[in-house]
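For this depiction, one protein chain was excluded, whereas all remaining protein chains were kept in their positions.
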Amino acid sequence: MRKFRLYFEEQNRGPLTQLWQQFQRQHAAVFGLVMFSFFLLLTLLAPLITPHNPYLQNPDLLLLAPSWSDQGLVQYPFGTDDLGRDLMSRLMKGATYTFGIALVTVLGSLLMGIALGALAGMSRGVQSSIFNHVLDLALTIPSLLLAIIIVAVLGPGLWNTTWAIMLALLPQFVHGIRNAIQDTLKQDYVAAYRLDGASNWQVLRYAVLPNIWEHLTVMATMALSTAILDIAALGFLGLGAQAPTSEWGVMIADALDLIYLAPWAIALPGILVFAAVLSVNLVGDGLRTAMKKRREN
Amino acid sequence: MIKALLSLMVPCGSVLILSACQPDIPETIQQGMVYCAEGSPESFNPQRVTSGTTIDAISQQLYDRLLDIDPATGELLSALATDWRLSEDGKTYWFTLRPQVQFHHTGFFSPTRAFNANDVTFTFNRILQSDHPYHGVGGGNYPYFQSVDWGSLVQAVVAENSNTVRFELTRPDSSFLSNLATDFASILSAEYAAALLQQGTPELLDQRPIGTGPFFFKEYKKDQFIRYYRHPEYWRGKTELTQLVFDLVPDNAKRMAKLLTHECDVVAYPRNAELKLITERPDVEVQSQTSMNVGFWAFNTKKPPFDNVLVRKALAYAINKDAILDAVYFGYADKAKTLLPPTSWAFYHDLPEQQYDPVKAKELLAQAGYPQGFRMDIWAMPVQRLYNPNALKMAELMQADLAKIGVRASVVSFEWNSFRRKLSEYEHDSVLIGWAADNADPDNFFRPLLSCSAAESGSNRANWCDPNFDNLINQALLTADIKQRRSFYLTAQLYIDEQMPLVSIAHSKRFQAKSVKVTGVTINPYGGISMAAARKSL
Amino acid sequence: MILLDIKNMTIELETPEGLIRAVDRINLTIREGEIRGLVGESGSGKSLIAKAIVGVLNKRWRITADRFSWAGQDLLRLSYEDQRKIIGRDIAMIYQEPSRSMDPTAPILEQLIESIPDSELESSWWGRPFERRKKAIALLHKVGIRDHQAIFNSYPYQLPEGVCQKIMIAMAIAKKPKLLIADEPTTALESTTQAQLFRLLASFNQLKGMSILLISHELETVARNTQTLSVLYCGQLVEAGETAAILKQPLHPYTDALIKSVPEFQPELASKQPLYALHGSIPTLQHLPIGCRLGPRCPNARKECVKTPVLERLQNHYFSCHFPLQGKKL
Partner (left out) sequence: MMLHYFLRRCFLISFVFVALTVLAFSLSYLFPGDVLTNVSGLTEIRPEQRQTLIKYYALDQSLLQQYIAYLNRILDGEWGLSFSSQQPVLSEIIAVFPATMELASYALLLSFVLGIPLGLFAAVKADSFFGRLISGITLIAYSIPIFWWALLLIMLFSLTLGVLPTAGRISVLFDIPTTTGFMLPDIWLSDISYKSEAIIDALRHLLLPAVVLATFPTTVMIRFTRDSMLAVLEQSYIKTARAKGLSRAQVLYHHGLRNALLPVIRQIGLQFSTLITLAMITEVIFSWPGIGQWLLDSIYQRNYPAIQGGLLIVSCLVIVVNMLTEILHTLFNPLARKA
């Protein structure tokens, strides 16, 4: 549907609009973006729009079937769990825990990563090699093991495990940012900045960061998908969120005992975690291919 | 490349299909049976434990006792002791022992002589004499015997000749015989103990057991399985099963899954929620048995604010027992009024029922000086037992009930063995646990749970030591006349209701799910299950 | 006889904004044993033509031609695979950066042996690897590399550009091609190896009668080493013919400007005199002028130049311009 162009005017669109055009062209990525924004909205608005109080136990409505099966009630669309709490509002509230906390973890990890990555990237010689080796160490410890150690020291709890995941994601970020910074430092326009007398900080602020923030977002999306999976896994193992909180991983672990009576109690949180991670991955992939396509032409 | 891939897939596929048919598997496997237990045993010597999980796994399989209990009537039957005589003043007992009873022949020890009197004296002197070489081995605590204050009861155990033993007591005790019939009083091998002492590894007596029971110990992989082989010269006759494996599966859903995929033949404590589902399946059946047990919520009476009776009564009023019965027991249990189950002959029928009344609870709290409530933790045991199928779920329910009266409760749980260790050191505020009877005697409920000697040995969950409660249950033991003992127990139950050291919640039926191919496995209402008569058809 | 005959070949690039015509209806003919030059500023599409001939362009390029015949055989009718087979057998190509056009992780010996086709070997199959090795050594000696042993088991990144280019030539002549396309072979080399390279190409041309298509943007190296010449501007063929005739008497204003801008061709250039340069710059592919693409920059551009000029012929001197320098139709 090429626009009819009467006058032959110059059309140099900024890199961002080009990126958006490439991104728009991939339908899967757009679908991912829609799902991602749905989850984002759910995370922010969950406390307001949940039909029932997620922690209100209703003793005479135990293990109600979801509304689409015959004995289900319509005001409990997804039925209730074995303590009589409405499953749908627990799932919505769960979005704030699993999705929301994952976002917070990735942002924290990103900021720390930028700080450390910049230090590692800008410094040369011994200092940068020290940074790399310390990160290689952090990279060797699997995230679950890190979580176990932190839980052992601080005790289980949602916020303790976010520390564990943040530390687990950090090495990926710092490695990625350090490589990105060192690549941009090789560019000529950085040398030009230096010649104009820019200090390290100005080079970082004006030359390097604006050029790598797209790469950062792609890394952030990849990290977000691992963060969601890790939070759900830690919740499932009982190291992360504790019993009454309605984090998705914990809900699957609770519903495990009713695997025959209420299979939907396991299926629903699982589908939501899967959808959240899929949306993040679709957006991440879409961004990556858009950047590649933009670089090609 | 793709061709190479395909050529790799074909052999793997065929191997899988081949697995469907079972060619000639040797006898030890075909006649082997798998019992899925809900937790790992703490030790292989019943004297040293009270937890039902361990008793189920070891006592009836490896050992025999002097006397046994008839599951139907609760009467005492002769086992290793063919018959027994009581002196007139009721203070000395004579037991004549069964001849030609062989101990186990295993890889690590083979006995030279049959069972005789010094095995009995060794088993009980180990508990009584603190200077006995084996007394201190492995920590030196014998919770059940200490809780029933056996040390001050039994003066001496003497072997008059090779097959008669004499017990001298300090005072007449009507529950002595039933205590000898409990699983804790299993007979060990003196010869094996002497051999281990010589080797200098006495603690192996409790880790690699030797007994006279139907199976002998082959192998134990911690938290995985215990493997028993058949004891060929068992005195009641060789069992049908050649191999018995206790598969340790703490997770209830996994245990149920293993039953449905026939990886387990018998499963302990199936989840109450799934009982309906199992009865519909043709290949699996459920056995149920009303058994003497009680699930309760005990407060640590030494820790403020639980040392105040008003607070304990308020918490009792705040709990909605009917909701718990529906959500946790799924209606397979009856509401408990007092510690004793209704089936016990000393049950107090017209004791007033504990009502669910949050308003009164708030008043009591205000009276006790806590108008805006306080913070406490509820310890929920992670393992599923017959008296409490899902303590974590029950704790969550109570958490919501307590929140209504302003009490902020948090749920705490650890792995089963460290959970019990921390409980016996009274680190808890309150705990959801329970007790299953080992014999028909009501004293088996009061003494191990609420007596002062139980408080020292760590098995009194309420940490409650009340002198006049103690002398009530002691007097009950002195007379043998049933009517008089019942009157003491009635006043004892009334006293517990006033002091409320613990809130009894429910008496649950005991369930066991097994595959239809397995026969001869019955639930023993008192103490551990026995696999001696089990048979597995193909 | 004519080896390669291409009529009206256009190459277009699919871009999101639509089709861009990079090369616009060019003709190219190469006879046996002839050395033809292809000159044009960078971005005029000369390497595109070479890659189009050899068929290594990726899917986003669309090539259409009226006639594309090789040694009398019209390739358009054949399937893509058969075209590939014929061209692969008879045409060889060498590139600008030799070190980057060799597999970085494969030793030189392996890449050399790989380029020796089986048809060249006579001995039976078990003697073949030994014979291949002997042939490879012979090839290296032919291109002037004495110490073949060190070269064999080293990797491309360890060798200087000059040696890499020689190895590329060795690989090219391994299959005794009829035509060798040299796409700016000397840009990455220093001047000494440049002269060596041209001498090598000239010797192959005389000894084996192998015709060469030399693509370059330096007019004077092409002028010295080629017999015939074609000049390209923004994808349009502006002039073609005998190199000497063109240099002596350029008909197209762009060729004239090219020749004037090379100091060696201006013997009467006084010192400190400003060098001649065509004003303006080459338009980008997206904004090509209609008609004659030199239009806006041409010194004697007129109204008619809006129509794309047709290729006209003066004996064997072709030019496409409405107003050639020598005036209309002698």
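Should a chain be cited, it is by its letter among A, B and C, assigned in written order, with residues numbered from 1 in that chain.
Keep this in mind: contacts are C-beta pairs under 8 Å (C-beta built on N, C-alpha and C of every residue); 3 or more make two chains touch, one makes a residue touch a chain.
Just so it is clear, the structure is predicted and the values come from calculations on it, not from any experiment.
The chain not shown here is in contact, across the full complex, with A, B, C. Checked against the full complex, the one of B:170, B:224, B:471 or B:487 touching the unshown chain is B:224. Only one of the listed residues, A:30, A:103 or A:259, touches the absent chain: A:259. Among the residues A:48, A:153 or A:195, only A:153 touches the chain that is left out of the figure.
Hidden from this view is one chain, which touches subunit A at 133-134, 136-137, 139-145, 148-149, 151-153, 225-226, 229-230, 232-233, 236-239, 249, 252, 256, 259-260, 263, 266, 270, 273-274, 277-278, 280-282, 285.
Counting over the whole complex, subunit B has residues 1-2, 5, 8, 15-16, 18-20, 22-26, 28-29, 32, 34, 139, 218-219, 221-225, 227, 243, 245, 247, 249, 251, 254, 257-258, 260-263, 382, 414-415, 417-418, 421 touching the chain that is not drawn. Taking the complete complex into account, residues 51, 54-56, 84-85, 87-89, 92-93, 95, 97, 100-106, 114-115, 117, 155, 157-158, 168, 171, 175 of subunit C touch the chain not shown.
Definition applied: only the chains that are shown with their structure count from here on.
More C-beta pairs touch across the A-B interface than across any other pair of chains. Subunit B and subunit C have CA centres that are 93 Å apart. The geometric centre of subunit A is 48 Å away from that of subunit B, both derived from CA atoms.
Annotation for subunit B: no residues touch 2 or more other chains.
For subunit A, no residue reaches two or more other chains under the stated contact definition.
On the side of subunit A, the complex with subunit B involves touching residues 55, 57, 59, 62-63, 82-84, 242-244, 256-261.
On subunit B, the positions that touch subunit A within their shared complex are 251-253, 256-257, 271, 273-274, 277, 320, 322-323, 326-327, 390, 392-393, 395-397, 399-400, 411.
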